[in-house]
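Every protein chain of the complex appears in place save one, which is left out.
Labels A, B and C are assigned to the chains in the order they are written; within every chain, residues are numbered from 1.
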Amino acid sequence: MEKKLLHFTLNGDPKTVAVKPGRTLVQVLREDLGMTGTKRCCNSGACSSCSVLVDGQVVNACSVLACQVENKEVSTVEGVAEGGTLHPLQESFLDEGGLQCGFCTPGMIMAAQELLSRNLEPTAEDVRHQIAGNLCRCTGYVKIVNSILTAAKRMREAQS
Amino acid sequence: MMDFDVTSVKTLDEALKALSEYGDDAKVIAGGQSLLNILKQGLMAPEILVDIKGVAELDGLQIGASIRIGANTSHRTLEDASALDETWPVLREMEHDLASVQIRNWGTMGGNLCIADPTGDPAPVLMAYDAEAEIAGPEGKRRLPLEAFFVDYYETVLEPEELLTAVEAPAPPPRSGVAHEKFRNVEGDAPIVVAGVRLTLTEDHRRVEDVRIALGGVAPVPIRALEAEKVLRGQEPSDEALAEAAATAPGETAPIPDITASEAYKKKLVRVLVHRAAGRALERAKGT
Amino acid sequence: MKPYSVLGKPIRRVDGVEKVTGAAKYTVDVQLPGMLEGRIFRSPHPHAKILNVDVTKARALPGVKAVITAADTLKKPYGNWRRYEHLLDEYPLAWDKVRFIGDEIAAVAAVDEDVAEEALTLIDVEYELLPAVFDPVEAMKDGAPAIHEGATVDHNVSETRHIEYGDVDEAFSRCDRVREDEFTLHPVAHAAMEPHASVATTGFSGRVTIWTSTQVPYYIQILLAGALGLEEGKVRVIRPHVGGAWGGKIEMFKDQYCAARLSQMAGRPVRLEYTREEEFATTRRRTPMKYYLKTGYMKDGRLVAKEARTILDGGAYNGMGPTALYLTGFFQAFPYSIPNYRYNGYHVYTNKSPSSSMRGFGGPQAEFTCDSQLDMIAEDLGMDPAELRLKNSMTPGYEIPGYCKVASCGIQECIERSMESTGWREKRGKMPHGKGIGMGCYGFMSGGVFNWINTPYAFSGAMIRMGVDGFVDVYVGSSEIGQGSDTVMAQIAAEELGVPMDMVRVTSGDTSICPPDLGAWGSRQTLMTGNAVKMAAQDLREQLFEVARGMMMPNIVYAFEAKDGRIFLKERPKRGVDLFEVVKVAVRGQEGQQLIGRGFYTPHGKGMVSPAFSFGAQVSQVEIDLETGKVHMDQVTTAHDCGQVINELGVEGQLEGAFVMGQGYTLAENLVTEEGQVLNPSFVDYKLMRAPDVPVKFESLLVETFEPEGPFGAKEAGEGLTNPNAGCIANAIYDAVGVRIKDMPITPEKILKALEEKKAKEKA
Partner (left out) sequence: MKIEETFRVEAPVERVWDFMVNPKTMGPCVPGFVSAEEVSEDVFDTVMKVKVGIISLKMFARTQVEEKRVPEYMKASGDGHDRLKAGSFHQETTVSLKDLGDDATEVGYAMNVRVVGKLATFGEKIMRATANKMGAKIAENVKKALETKE
């Protein structure tokens, strides 16, 4: 099938890529743009390892046709740390032990980032609900939930 | 294999034109949260996808005497719509617990209904709310009750050149309560059985004036439990009456056994969920 | 309070920053110029003769660069069982027969995945279908189809294991009571988030370099070299970050062989990544077992004799099944002192994907059956099941002659502390119908003393170099697979050398740089590689002291100490020098001497299983929906004895993760097959626990003992933690609603059915 030009913003930078119409966003990010921070794990929208933000909303990049993000803003885990300093979410994942093998971590962080962008005072239940789609085989989620709550707390403190 | 062309349309007319042009070779994609999985498996090989996600006139809610949900409205939009709390709160409840946030953000109400997976969450709730489907085609628009929209397992009444444009549900009559129940063994997972109930009391709150019981996951299509409704209609709103109706419902179902549960167990779940949903609907009706 | 500066504290993972920023490279992220995409052609039949394989059409497809079939292989069986050749039953590509749906027949490398997939559809194979058998008991019957024609295979039984000590029959004859039960255990998938994947490239020198997702780089080097007919030095295995493994990556898999072979033939790098469907349907599974258990005991609760029999559904090939066969028998007698014990296990071929090692390596099956039966015994005696466990649990110094010696053992304290903190005595049997509390106990090995490949010895090695760049470089062959071993090794080195963590760099899992190490299986890294690292650090420290002595010229011979980046006189701490001044003097001094410490470890005379054992007790509290049978996990408390805690954060993480994995094993996960076809090879249909399912309250009690054989007294904290989950949940369910489910998984449907049958009985 003919390739078509796709224009979108990736972590703030304008991108133009020629892609086949049948390609998914995760393929374009990982294969065509070499942005391998976003992981492909189940390729069926059931594990959310490939979570990225599209116009600020978290989606499964394996279940989004690349051509559907035309003119939209996509952010990935590579864009979370700014100016060489880690995001509070990343710091608290390290402090709370919110990761082990790390394969689900980029997706977790993107899902958490969406939550905190809407609600800086989440309860543990809010957090568990937000990451219900994100599978993790290592941690049992306990320390991931703690990490996100700690990040929220730190971000609140930084604001006040 | 994902080897197809995609044409992104911006208006309903463009969409319909594209569909009548390509006919059987085309499939409609909105959010594609289910469709893409089927395409990846190679279980369907369309020449072209008609991408309607950008059709603004199919997106969003119109709230008045009834609620009109554009086919392109995302699950997340419904989940966040506080304007529903007054009259259609259970739509929000249901959406809040549908699949994962990632899927709610990109998946649409129209897509969910058109895939016609009988275990889908929205259909039974919408059927309880007495919703209608609005379909656009070459000959213009037609409307039909949502329960008539589903024909068979993963099959709807839509002709290849037709498009679901919206679902519309009236405000429940006064003294009504609505509730949604579902069972799943793992949270955040697809439900095994879903129940939606709308229960309306008589003015004196002494009798059940009307009731609608809708079920998902217990037949090739979402169904109404009409016998169970009959049992309850006109009765005193006692727990016994609810229990009797709930006990009737399983007889109206024909669940497909699968690796998640046997036919017998699904029937048991029907009784439990109908009883619970009816109970909560009754409480809400009393509160009005 | 121990004098440690980095041990026993919650320490950030050394690989953490890379992982939270997306910078960490996993095998699936490796991209090389000109890299081809590989795909594997698999059998659609559970059992068939291969009459003909025709790949001419596939080879002719534009964009296809290489296609391999058995004709391009050495047709030599391979596997971890090099020391037990009769167990080698698997070939790089099937040539005579296919034995399960998914058996590998051919592989292609093409310019992209679309072309590769199209090429697969152009491969034509002629089969002669053979009758298939899917149930191990059926497979053992006369006239069942023979899946392998090995001289040592009889009625599809590929291996048997026997364990016996004490006088079992005599002991049974003097027991007050005897209880017999049968259990069925189901298959589950490792379901690591990162699929099996390899990227291989062949240089003009003929040297193969492979990046691969594995627990055992050293094994892969040997096995791949063997399968390709190369000297081991001609194969370099690099293990990038690994996205989970749990025993699912301790063997050579076809992605590794095919990527390497295809890269040889195409002369270009080849990536071969399994799809999620291939992960579920064609790799490995936790071994399904039929378990028969007979226990004899006295009225006072003393366990006197036990007999266990298992039939393992091995699937189409041995995998590591025979080890699971042995270990499930061995740990059936853990962590209790049972003086008379007999075990007979049978490993049986069936036409399904092979079952093999998975976290616990037979332990979860052993403890589920053992703990379930113990509670039934306690009820029979009218005893508190926790008291029964206290009465019979092992104590330090416990010995099973000829099998193992248990030096450190904190099981009793674990039981007591988990009882206290959960209010066991107030709760057990006293909560309202539907709520329940249950206990499970466990013990597990800290690394196997055995090795399957080439030598009988388990070994680990380490090398530590200090350079003028101000860093300590630790080189180990251990495998960081997410469990945190790199962090543990860094802590041990930092502690021993008295330097801060951020001065230590760990390089692991590259066979051309790191010392050989058997890798990550059997919970061996902390104890075995840890000992090697400690020894290397001591060796290096002595070298530093020597130089320091030359610098400081103390007039009498003082003992030196290294701490906080300084080397000083033990008795006069003020007199000292900066550690890196010492390094600089040594390296830049007139001798130009290099500071490299060597360390190695291999257990000798440590019995047949392990030099040391971890122990623990787990208490779970559940609430059950009496109308649907659904189990809600309220709370879990685990008291774990891992000797000296190295990294608190790491141990807790392992405890929590292991429990939730076990919760899935017990309540939801099940790899369902029908006539050999896996029906749920996706995360849509295979149910892993999700965040809202896990216990809201999770309590980890770290019971510290000192293990003389472990580095700083440390033991394992990884696999053993999966062993008690199923039993303790099953026992809590029984306490809640009085039904005992003996066939796993314990689904809501089974619970509800049992509840109804119970009601019916009570009526009658």
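Methods note: contacts are C-beta pairs under 8 Å (C-beta built on N, C-alpha and C of every residue); 3 or more make two chains touch, one makes a residue touch a chain.
These figures come from a predicted structure and were not determined experimentally.
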{"item": "Shown chains that the omitted chain touches within the full complex", "value": "B, C"}
{"item": "Selected residue (touches chain absent from view) among C:45, C:352 or C:428", "value": "C:45"}
{"item": "Which residue of C:209, C:525, C:682 or C:731 touches the chain not shown here", "value": "C:682"}
{"item": "Full-complex contact with the absent chain, from C:101, C:497 or C:739", "value": "C:101"}
{"item": "Missing-partner contacts on subunit C, residue numbers", "value": "44-45, 101, 120-121, 129, 277, 281, 675, 677-682, 685"}
{"item": "For subunit B, the residues touching the chain missing from this view", "value": "1, 35, 37-38, 41-45, 115-116, 152-155, 220, 256-259"}
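Going forward, only the chains that are shown with their structure count from here on.
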{"item": "Centre distance in Å when subunit A and subunit B are each reduced to the mean of their C-alpha atoms", "value": "29"}
{"item": "Chain centre separation in whole Å, for subunit C relative to subunit B (CA means)", "value": "44"}
{"item": "Subunit B, residues touching no fewer than two other chains", "value": "1, 3, 37, 187-188"}
{"item": "Subunit C: positions in contact with at least two other chains", "value": "684, 688-692"}
{"item": "Subunit B partner contacts - residues on subunit A that touch it in the complex", "value": "1-2, 20-24, 43-45, 48, 51, 54, 57-60, 63-65, 67-68, 70, 111, 114, 129-130, 132-134"}
{"item": "Subunit A residues touching subunit C - in the complex, by the definition given at the top", "value": "30, 34-44, 46-47, 49, 76-78, 80-81, 86, 89-90, 93-97, 99-106, 109, 124-125, 127-129, 131-145"}
{"item": "List of subunit B residues in touch with subunit A within their complex", "value": "1-6, 8, 29, 32-33, 36-37, 39-40, 49, 51, 53, 76, 99-103, 105-106, 187-188"}
